[in-house]
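Just one protein chain is left out here, and the rest sit where they should.
Showing chain A:
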Amino acid sequence: MSALRRLGPTLLAPVLAVVAAIIISGLVMAALQVNPFDVYAVMVDFGDTPAQQMTAIVVILNRAVPLFLAGLAVAVAFRMGLFNIGVEGQYRLATIMAAAIGAAVALPGPLHVLLIVVVAMAVAAIWAGIVAVLKVTRGVSEVISSIMLNFIALGIASYLLTGPFRGSPEGASIISTAEIAESGWMPSLNWVFDALGLANPPRQLSGFLLVAIVVGIVISVLLDRTRFGFDLKATGLSPSAARASGVDSRGMVIKTMLISGAVAGLIGMPDLLGSTHSYTTDFTAGLGFLGIAVALLGRNNPVGIAFAALLFAFLDRALVPLQIADYPASVVTIIQGTIVLAVVISNEVARRIALRSAERGMAQNGPPPAVGDGGSGPAQPAGAGRATGAGQHTDERQEAGA
């Protein structure tokens, strides 16, 4: 009961958002004279044979893994009130560096994979660290600097790909880095299907799924069960109170951005280690930005982010079937967009509901009113308190950066 009550508001917001998004997108489709029910039917149709259905599930899982990692990377910073918009640049730069170094060395299997992953994490962490250093030493807003660093990262990646790291022959239509030797490939998880007695689909289930689950658990423990996670959450809720409690706000900014960046470095790994084995001009882009939406929908909670990543992956998978059925594929984009908008609104609605129920709880148990000097503390209605809180938040964040 109490667990349900604690979870209630947490679940309410995203569920509300998804329902609202489905309705709104349906209305948009109806306005465009497309039957929304047909579209939704195509989206949930995974095919007729068990092999086809399993393939669809593998496609969704493979897509969900990088989205989950992107969501985690964003969420770690979000928890502290830092907006790491730079995940996109961090993972792209990390992936090309890791691809180049992975292709240049020869190592036995697990070590080779490990090296590639560590390089990716290090590069992305350093790139995110620049944002943190700018913030604590010069007071530069992390939003601005991380967006700017995205452009720089993408520029550097293009230069490296066409210049020093180029591995494809002259005149090839797709430019790529040299291919990583097989020792640096991540084995697939398709044996699981055999073990479970399911149809083994032709698609390879990314072995990185296991890594993502481990990373999710580690981050979850770090955020919710450790002192570090407490300091991080406290800083996010009230920088001034955190500082007074002894949290070193500058150090926290740097550590948090380094962790956020290190996780971001993993985003490109499932594709690099599992399928492409090189960084190419058409390497999956935009995961960093989708990660922001995923983190938002998952309310910065690792489990929530996992569900959000699966949902977004499910929507992405529908792109091809929709096109085959001659429906506009932009439906998916519309749904994703409306989910993001709806989740922002419903988060706020859920917060107010939670607050009201907390106040009702107090009313039953509350103290008798006594004559006292008002003015300051208890006198503030919740709304006003919130408003000032938000204001201080910005101030403090700037202060922390200054």
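Note that in this section a contact is a pair of C-beta atoms (placed from the backbone, for glycine too) under 8 Å apart; a residue touches a chain by one contact, two chains touch by 3 or more; residues count from 1.
The definition used in the following text is that contacts and distances are computed from a predicted model.
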item	value
Undepicted complex member, UniProt protein name, chosen from "Nucleoside ABC transporter ATP-binding protein", "Altronate dehydratase", "Cytochrome c oxidase assembly protein CtaG" or "Inhibitor of KinA"	"Nucleoside ABC transporter ATP-binding protein"
Hidden partner chain, touching residue among A:40, A:228 or A:289	A:228
Which residue of A:217, A:244 or A:285 touches the chain not shown here	A:244
Touching residues on chain A - with respect to the absent chain	2, 6, 224-231, 233-234, 237-238, 240-248, 354-355, 358-359, 361-362, 364-367, 369-382, 385, 388-389, 392
